[in-house]
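Only one protein chain is missing from this complex, and each of the others stays in its spot.
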Amino acid sequence: MALLKRLARHKLPPVTFTLNGKACSGRAGDTVLTAILAETDRLRLSDFSRTPRAGFCQMGACQDCWVLAGDGERIRACSTALEAGMNLRTIAEPRS
Amino acid sequence: MSRILHKDVAIIGGGLVGSSAALALRRMGLSVALLDKGFCGAQASGVNYGGVRRQGRPPEQMALSQRAHVIWPRLKEIIGIDGEFVRSGHLKLARTEAEMASLEAYATRVAGFGLDLELIGRNKLRERFPWIAGDIVGASLCAGDGHANPRLVSATFALAARRAGAEVLEHTPVSHVERVPEGFHLSAGSGTEIRARFVVNSAGAWAGTFAEAFGEPVPLGRIYPSMIVTEPLDVFMTVNIGAEGGGIYARQVERGNCIVGGMRAEPTVDLDFSRPTGSGAVTIMNRAADLFPALRNTYAIRCWSGTEGEMSDRNPVIGFSRTTPNLIHAFGFSGAGFQIAPGVGEVLAELIRDGESRTPIEAFTIDRFARMDQGSPAGSVPEARKRETSK
Partner (left out) sequence: MSDALRPLIVGAGPTGIRAAQTLVDAGIRPIVVDEAAAGGGQIYRQRLVPDERTPRDLYGSETGKATALHETFARIRDRIDYLPQALVWNVQGKAADVAAGGRTRRLNFSHLILATGATDRVLPFRGWTTPGVFTLGGAQIALKSQGCAIGERVVFLGSGPLLYLVAWQYVKAGARVAAVLDTAPFSSKLHLLRGLLSQPGVVLRGFRYAAELMARGVPVHFGVEPDQIEGETRVTGMIWRERGKEHRLACDAVGYGFALRSETQLADLAGCRFVFDGRDRAWRPERDLAGRTSVSGLYIAGDGAGIAGADAAELAGERAGFAVLEDAGLTVDRARIAVLERKLAAIQRFRDVLEAAFPFPDKWANSVDDDVLLCRCEEISIGQARTAAREQEVRELNRLKALTRVGMGRCQGRMCASAAAEILAAAHGQPLEAVGRLRAQPPIKPLPLGIAADGEAA
């Protein structure tokens, strides 16, 4: 279930992307963080206790919103703009 | 406020050598003051790469290195923590045929010392270590070597010494030390005066002034190795990696961070400290991404460097002063002190208690520099100087 609740910007053009393989749609002007958290309630598992995290500061300081994109690339969700066709993955698997 | 401490031994420098000596001396029942100008283990001992490696050391260091080798797995019982020591093995890569030949020659040279080196060819290397990319000709594996966490090990040796009854005086720089009839007199920060029968000079990159004060000038320079650490990652790097000819070394800790070094930093205005250069950090990062494909999409989260003493022949000075009775030197580990330091600590304690050590240390006498004529001292041929910029 979504974590964020959209209050505005409903009429902006949709931007399609995939999240963990599932087709999703965000809005023009979304950050990757917004696009994901309007769909689901987590971005990653913490590094050591593997507990869910969903960002914190939204201004590129806390480093708690890293997700995977494309070919294994890591991106900081709060400071990356959503682009059409992005293949986004939350970090859902515990590290080996 | 002034105070006078009377101790059997005063140790100048609370790095891993000084701290492990302090602990060993306390276990022998001697009283000890351990002095450091800052925090114990905050310089090279605490911020070095963390390689616990015998491979690559010159033959004259082997006895000492083997002595230390048996200490590392016992850290938990000695200082209360395992220091994240893992016997991962140390794999030294050859990027050219010449480097492979050099690894082979080294294996022959140290054959009698029990390192059990295994030479691995190109194909076998691919098979066993598929996470290493690049055109690697071959490698030499020392399965018994490993790595540990310097910032925990060094500080905890000092803590263990304190718990064993050593007087550990941090932020207490020694300003003056002199020979007096009954031993030594030291003046240190915060008005501390110390009378001691023995003095150990284990002041690392700062040891030169103390040696010189007793008429023993030494060619002690400074190096500033610099390293980067990645974010925590899936564990893939199963051995501690080195390279013949230098340029890169890397290990991955159990928590998942990779530590990679291979460049030198620059001293700051305060020459006691250094800092990595931006271009040096990026060079290390790029080399790591090239050699280890698993690191290509990952991030460096921090880089750092330390100040380390280096002798002109890259062997340390260990042993009694030639000018002053009951003064013992142990410094100048030249970027390779971490593994042998706990062994050196035991040796220093033996020297103080018995006047001699069961481990041969003749190659490390301080007067070897006076004896040599500009080149290397007899009996010790330093390895080709590793070049940080070589690739």
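Some observations on this one:
A and B are the chain letters, set down in written order, and residue numbers restart from 1 in every chain.
Keep this in mind: a contact is a pair of C-beta atoms (placed from the backbone, for glycine too) under 8 Å apart; a residue touches a chain by one contact, two chains touch by 3 or more.
Here the structure is a predicted model, which is why all the values come from computation and not from measurement.
Taking the whole complex into account, subunit A touches the unshown chain at residues 3-9, 11-12, 28-31, 34, 37-38, 41-42, 46-49, 51-64, 66, 74, 76, 78-79, 81. Interface with the hidden chain, as seen from subunit B, comprises residues 39, 42, 46, 151-152, 155, 159, 230-231, 268-269, 275-279, 281-283, 285-286, 288-289, 295-304.
The rule we apply is simple: only the chains that are shown with their structure count from here on.
For this pair, subunit A with subunit B, the centres built from the Cα atoms lie 44 Å apart. The part of subunit A that touches subunit B in the complex is made up of residues 47-48, 71-74, 95-96. Partner subunit A is touched in their complex by these residues of subunit B: 231-235, 255-256, 296-299.
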